[in-house]
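A single protein chain has been omitted; all remaining protein chains appear in their positions.
And now, chain A:
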Amino acid sequence: MALLEQQLELVKCMQAEGILDDQFSQLIQLQDESNPDFVKEVVELYFDDSVGKIEKVYQLLSSPTPDYDELDQIVHQFKGSSASLGATYIAQLCIKLREGCQQQNAAACQQLVLQIREAFVQLKGRLDVYLQLDKQRTGG
């Protein structure tokens, strides 16, 4: 299968599985000659940003008295950037985590952060494959 088809198939599968949504397809459509690495740029920005946010969330939750307001702000940001990328499953988990913050439910928050981490690792693995295919296709 041509590399582009493989990439698109990978995205379709992730969309069918509910990991990504249409927003990611938008990013692919936005990529053009003036910005041929647009998707890579956004994905890598997201990876970098997300790792920092997940670390920070773990830090905050490790405190005996977590600052739920700060936690909520970080998760709100994370939800926004996940939604902008099309990482819909992570965005949904962030919504749940915000509810946990608003209820100041430490146990629920910790559980959700674990799930977010797992979902992020899964997403990153699959998008790394996507980027590898892109690199092979473009010779970059």
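The definition used in the following text is that contacts are C-beta pairs under 8 Å (C-beta built on N, C-alpha and C of every residue); 3 or more make two chains touch, one makes a residue touch a chain; residues count from 1.
Here is the rule we use: contacts and distances are computed from a predicted model.
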Omitted chain, identified by the protein name its UniProt record gives, among "Trafficking protein particle complex subunit", "CST complex subunit CTC1", "histidine kinase" or "Ribonuclease P/MRP 14 subunit": "histidine kinase"
Chain not shown: contacting residue from A:L71, A:L85, A:C109 or A:L133: A:L85
Selected residue (touches chain absent from view) among A:L71, A:L93 or A:L127: A:L93
Absent-chain interface as seen on chain A, which is shown: 12-13, 15-18, 21-23, 26-27, 29-30, 32, 34-35, 38, 41-42, 45-46, 49, 51, 54-55, 58-59, 61-62, 76-77, 79-81, 83-86, 88-89, 91-93, 95-96, 99, 110-112, 114-115, 117-122, 124-125
